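This part shows subunit A:
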Amino acid sequence: MALLTVKDLNVFYGNIHAIKGISFEVNEGEIVTLIGANGAGKTSTLHAISGLLRPKSGSITFDGNNLVTTEAHKILRLGLAQVPEGRRIFASLTVMENLELGAYIRAKENLDADFEQIFARLPRLKERRKQLAGTLSGGEQQMLAIGRALMSKPKMLLLDEPSMGLSPLLVGEIFDIIKSVNQGGVTVLLNEQNAKKALEIANRAYVLETGSIAMSGEASALAQDEKVRQAYLGG
Partner candidate 1 sequence: MKSNPLEFRRKEGLKPSFRIFSYSGKRPKKGKSGKNNFPFLARSPQGFAAGLGTSNHFFRLEGVCGFMNLFLTQTINGLGLGSIYALVALGYSMVYGIVKLINFAHGDIIMVGSYMVMFIMTVMGMPLILAVIGSILFCALAGVLIQRVAYHRLLTHDAPRISLLITALGVSIFLQNLFQLLFGSEVRSMPTLFDLPAIQLGELHITSANILNIVVSVVMMIGLQTLVARTRIGKAMRATSEDAGAAKLMGINTNHTVAFTFAVGSGLAAVGAALYCNTYPQIKPTMGNLLGLKAFVAAVLGGIGSIPGAMLGGYILGVAESWTKNFYSNLTDAIVFGILIVMLLVKPSGLLGKNVKEKV
Partner candidate 2 sequence: GGSPAPASSGAPAASDGNSAAPAQENNAAPSGDTIKIGGLAPLTGDVSQYGIAVNNAITMAIEKANANGGVLGQQIEYIVEDEKGDPNEAVNAYNKLVNNDNVVAIVGDVTTKPTQAVAQKSVDDNVPLITASATGEEVTLAGENVYRVCFIDPYQGKLMANYASKKLSAKSAAILYDNGDPYSTGIADAFEASAKELGIEIAAKEGYQTGSTDFNSQLTKVKAANPDVLLLPVYYNDVVLIADQARANGIECALLGADGWDGVLGKIDPSKTDVLKNSYFCSQYSAESDDPDLQAFLSEYREKFGNDANMFSVLGYDATNILIDSIQRAGSTDSQAIIDAMKATNYKGLTGTTTFDENRNPVRSAVILTIEGGAYKFVENFEI
Partner candidate 3 sequence: MMNKKKAYISYGINLILVLALFFFLRTLIVTGVLNRYQADLITLVCINVTMAVSLNLVTGLLGQLVLGHAGFMLVGAYAAALFTKNSSLPLQFSLPIGLVLAGILAAVFGVIIGIPALRLRGDYLAIITLGFGEIIRVIANNLKITGGAMGLGGIKSLTNRQHPAGMLPFVFFIAAVVIFAMFTFGRSRHGRAVIAIREDEIAAEAAGVNTTYYKLLAFVLAAFIAGVAGGLYAHHLGLIDPSKYDFNRSVEFLIMVVLGGMGSITGSILSASVLTILPELLRGFSNYRMLAYSVVLICVMLFRPTGLLGRAEFSLSALIRRITGKKQDAAKGGV
């Protein structure tokens, strides 16, 4: 059964029709990736799901809940966490405080084990736990953003270009993290420009082009597709 279902989604910015009636679904336990060029509408789609944007029409159902009518701050409680594009970590808070905020909805629980788990995966964060997040380098901030989202123990994770601006080594690492998170039972919807990597770890993929879904299918099949190779995998 599909955990997340998006139907006929339309998003506007003023007069700009950014998302033009797309439909897709993500099944429990899957990694699904949205790939597409700059401005294709990947971020807009994720924002519509996580409630930061109100779609003009269409439906989004997560785990039986209608997300379109749910306020943004309640969506996380349903088990849907997002790592936003551009990281958006809390710059003047420390690394540790950022992680604590990730677990905001789990305030009453004991978090020590979770911190240890995050630090084990992202050791750089442990070194910098007292540093103000704003002074971290780009890659460090990206790790923090992922760590922060994981702190809420979500059922499903939305990741918006997690590899942007990361070193090849770290890109590999981040994708490893994503894979292991997924293996831990978290469903993943991944926005990526780095189509090659994304297709490697994903089960299925949708290709977005200027607000519409141009192609979809098994990730491995798309990776072989000539058009996809041409446009997104660099020949």
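Here is how the candidates were picked: all candidates are chains of the complex that A comes from, given by their letters.
By definition in this document, contacts are C-beta pairs under 8 Å (C-beta built on N, C-alpha and C of every residue); 3 or more make two chains touch, one makes a residue touch a chain; residues count from 1.
Given the structure is predicted, the values throughout are model-derived calculations rather than measurements.
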Fill in: Given options 1, 2 or 3, the chain of this complex that touches subunit A
1
Worksheet, complete the sentence: candidate 1 partner, complex, touching residues on subunit A are 50-52, 71-74, 76-77, 81-82, 84, 88-93, 97, 100-102, 104-105, 107, 132, 134-135, 148-149, 152
